[in-house]
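Below you'll find the structure, written out as structure tokens, and then a few comments.
Yeah, one chain of the complex is gone here, protein chain that is, but the others are all in their spots.
== chain A ==
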Amino acid sequence: MSATDIPPAEMPPPVPDPQATVPARRRWWRALLADPTAALAMLVLAAIALAAVLAPLIAPHDPNANTRTVMLPPAWSERGTWEHLLGTDGQGRDILSRVLHGTRLTLLIGLVAVGIGGLVGSVLGLLSAMYPRIDPWVMRINDMLLSFPAILLGLALVAISGPGVLPVIVALGIASIPDCARIARSIGIGVMGQEYIEAGRAVGLSDWAILRRYLLRNSISSIMIFLSLRFGQIILIGAALSFLGLGARPPASELGMMAAQGRDFLLFAPHIAAIPSVVIFVIVLCANITGDALRDVLDPRLQS
């Protein structure tokens, strides 16, 4: 959307400072926080992330220490104790402490994977927008990557290297590259056609400066929207792989793996599987709501 679309009366006063993006950003924040659901989702997400970061400090027990009481129900049920707020699992480990540590690992897997996908994807996409010569090649590779769904990449990598967190992260990261590259490329091509690129070239800006100053700045918000929507999916696939025993290995705590361990006690202590599952659900739900809201605020084309 160019400035000419705005009727003159609403046009903001011209700001000579190139830092004009700052008030816009503040406006986004305001719009984002005006949506109570989105604000709540972001708050919950921030709280969960904080709890995960501080897990070693705030966890009441050692996540791997066995107590003698196994399958203890949560504190609010009849036989529960306040000693173990969320009860204990099948091996008598404190569920709250394990959930805190597990959230840490689950979030880490999601963040690193999304980071890899976002970084490599946007670099590839922007470069191919900038240099039409490499474009067909990048897109060819992209199409090929696109035909490997994340779960298949995960299965294949784990088959080669054996179960572990690392192959899962790598697979999920690679699987996020092609979509991200496509988004970055299409925005990049639009930006490359603008007059200010030519002007920038005329005053002697290097390719690197053009890439950083124009291409990256213009595409970053769309890439962020995509990544925030992708984050939830990545967490779900990562947790599913761990649930299947292909991701995190015991004794580490990871939410998907904890749910799998609780499966054997479904009949007598359903909370062991339910609590980590609900935590995953809340994380992904909040991430999706935030992503939807971000899209509505940042991408005027999609606004209804």
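Please note the rule applied: contacts are C-beta pairs under 8 Å (C-beta built on N, C-alpha and C of every residue); 3 or more make two chains touch, one makes a residue touch a chain; residues count from 1.
Just so we're on the same page, contacts and distances are computed from a predicted model.
J.: I notice the complex is incomplete. Of the names "Porin", "Glutathione transport system permease protein GsiC", "FAD binding domain-containing protein" or "Dihydroxyacetone kinase subunit L", which is the UniProt protein name for the chain that's not shown?
T.: "Glutathione transport system permease protein GsiC"
J.: With the full complex in mind, choose from A:43, A:156 or A:209 the residue touching the hidden chain.
T.: If we include the chain that is not displayed, A:156 is the one touching it.
J.: Which positions on chain A touch the chain that was left off?
T.: Residues of chain A in contact with the hidden chain: 140, 143-144, 147-152, 155-156, 158-160, 162-163, 232-233, 236-237, 239-240, 243-246, 256, 259-260, 263, 266-267, 270, 273-274, 277-278, 280-281, 284-285, 287-289, 292, 304.
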